[in-house]
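The structure under discussion appears below in the form of structure tokens.
Only one protein chain is missing from this complex, and each of the others stays in its spot.
By letter and in written order, the chains are A and B; residue numbering begins at 1 in each of them.
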Amino acid sequence: MHCQLAWRNIWRNPRRTAVILTAIIIGVWTMLMVTALMRGVSNGMVKNAVSTLTGEIQIHAQGYRSDPVIEHSMTDIQTVENTLTDVLPEKAVYAFRIRVNAIASNARHSGGLTLVGIVPDTESQVSFIGPEAMRAGRYLDETDKNGILIGEATANKFDTEVGKKLVLMSQDTADEMASRAFRITGIYTAEMSSTEKQFAFVHMDTARDMLKLPDGISEVCILLPDGENLDRTASELRASLGEGFAVHTWREILSAITAYLELFDGFMMLWYVVTFIAMGFGIINTTLMSVFERMREFGVLKALGMKPWWIVRGVLTESVFLLLLGSAAGDLLSIVTVGVLAATGIDLSSLAAGAEFAGLSRIIYPSLTVTDVGMANLVVCLLGVVVCVYPAVKAARFTPVEAMAHT
Amino acid sequence: MNIVEATHITKTFQQGDIAVQALKDVSLSIEKGGFVALAGPSGSGKTTLLNIIGGLDTPDSGSIVLDGNAFEEMSRSQLADLRLHKVGFVFQAYNLIPVLSALENVEYVMLLQGVPEKERHDRARSILDDVGLENRYHRRPRELSGGQQQRVAVARAIVSSPSIVLADEPTANLDSETGKGLLEIMKDMNHRKNVTFVFSTHDRMVMDYARRLIRIRDGQVDDDVTKNA
Partner (left out) sequence: MMSIHVKMAWRNIWRNPRRTVLTVSAIAFACLVLIFMLSFQFGSYETMINAAVKIQTGHFKIQHKQFQENHNIRKTIVHPDAVAGILDKTPGIAAYTFRSRAFSIVSSEDRTYGALVIGIDPDKESRTSTLPDLIREGEYLSQTDTDKALIGRLLARNLKVTTGDEVTLLGQGRDGSVAAAVVTIKGIYSSGQDDFDRAGLHIPLAYFQQVYTMSGQVHNVVAIVQSLDRVAEIKQQVQARVQTLETGNSLIVRDWSKIMPGLKQAISMDLVSGLIFWLLLIIVVAFSILNTFLMAVFERTREFGVMMAIGTAPSRLMKILLTESLFMTVVGMGAGIVLGIFVTLYFQTRGIDIGGAGELLNQYGITGRIYPKLSVLSTAIGPAMVFVITFLAALYPAVKVRRLNPVEAMYFA
């Protein structure tokens, strides 16, 4: 009865209801679109970083992270492998790497880069490098003992191409400078040119041979199946590997991105509140107007003995209906918009350098989580009811006499 | 000489699903300097007739000529212009512009006509003096009584010397004493300035003041009597 009355009241002036609903819908849509874009940006950043070489969990020898040299290698591969088989869920994939800093040079140029020794088949399962990343030449295979893959940016910097020679130098396990000439097998492209500049890939066996490391590795990179608990898996690995090993999740490795993600949640809340204030003025105004228009009516009701609280409740119920209706429609509109945008993604290729500087991927796929939508609706409905208390109380305060005198 | 020539006027309103015929083939003429009452019960069509004469409303068929201007040939803005210069309106209520003072309300029409400021001031003051509001120039409508508001409305209607003043139930919201005072003022204006007045009314007193009484019933002229002065 009480709800029915409120429902009918909001449709007494359909035009006003339509305008206020539009305001709420646009408000909710704005909140969610901005969130979806930023969500897309941060997802892209994480995905980008994880697939570059980070993976979701990394295992190193103790000390490697602060001093990434060959002498900080894990030599007991058997233990590592056994632990991985024990702890990791069935669908998890992992790859072993050797990873050291090196100096590359050819006739024209020399520069520093990171030499990564990989097992070609397993590596392509955990990171971006693989046959699809090749722009020229081909990916490494088991026979390529002298082959090297370099990024397009490196190729440009060294003014070189597939088939040409590149000499790499790095410190070996005996603290001597080991140097070896490679032939460029393939040139890869990556999301970011900094990746292309930094990494050169060779076969694991070649790297071991060059660095005089009979059976060690620098790094294990792990990808978990969707929905697996990252932190729990990491701590299980930590527990069973014990001393001498360091296990890190991508959140610890990519601390800047983690900081960004934390910042993001705060920003999202702030944006919701700012947007709400912008539409809040309209909500109060419209509710006030509808209350003043019905001043006479409220006077009559009070004269008939209605308690002020009932009037407050009545006005607030109307507001709740409007807010719920507007939010629901806003959600729907946002979900549709995000769906359409996410299908193709927003292409930032024309601003690639800027995107890279800001750590963004070249294509942004907007996305929304249930929490994002829930929070937005909560802010709108909760604050909406709060601001409507003012007109509601105003309505309850009309004395019958002044209400009747009002025309 | 006739200031208004209305011939074969019909007008139908759509009220929900029902078509209401407000005017059925009305023809009438009003002489210059007349003081005419259109009388009839509510819903008889008198207000509609008044609005059509004033160019506010357009008839479904028939023609109106006001002071030599045939409405059929005029656009909306030409009609607005005609109302501005040739017609003065006085309504039952909600008559004045609430944010303007008495003086400004009267001046407003002249402002629209492009009368120079000085002349506007002088004429507005003198007409307000004529209707007995010499001390109320700067009051806003809500600070005036109903009778005083209507006197401002009359002053506004006649200040620009229109060909005709159309007054729709001008006394309906007033007590009889105040109503009488207002009618005296209009009668005086009619005499002194030879302004034509047409009222729509169902007030006995207004009918008594009128020199010509046209009774309207069910959208038709029922009776048309000119009294001797």
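Here is the rule we use: contacts are C-beta pairs under 8 Å (C-beta built on N, C-alpha and C of every residue); 3 or more make two chains touch, one makes a residue touch a chain.
The structure displayed is predicted, hence computed values, not measured ones.
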| item | value |
| --- | --- |
| Touch with the omitted chain, as defined above, among A:268, A:355 or A:392 | A:355 |
| Residue of A:90, A:175 or A:243 in touch with the missing chain, whole complex considered | A:175 |
| Chain not shown, touching residues in chain A | 15-16, 19-20, 22-23, 26-27, 30, 33-34, 37, 66-69, 101-104, 108-113, 157, 159, 169-171, 175, 177, 255-257, 259-260, 262-263, 271, 274-275, 277-286, 288-289, 348, 351-358, 360 |
| Touching residues (missing chain, whole complex) on chain B | 47, 51, 54, 56-57, 76-77, 80-81, 83-85, 87-89, 91, 94-100, 104, 107-109, 111-113, 117, 156-157 |
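Here is the rule we use: only the chains that are shown with their structure count from here on.
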| item | value |
| --- | --- |
| Distance from the mean Cα position of chain B to that of chain A, given in whole angstrom | 72 |
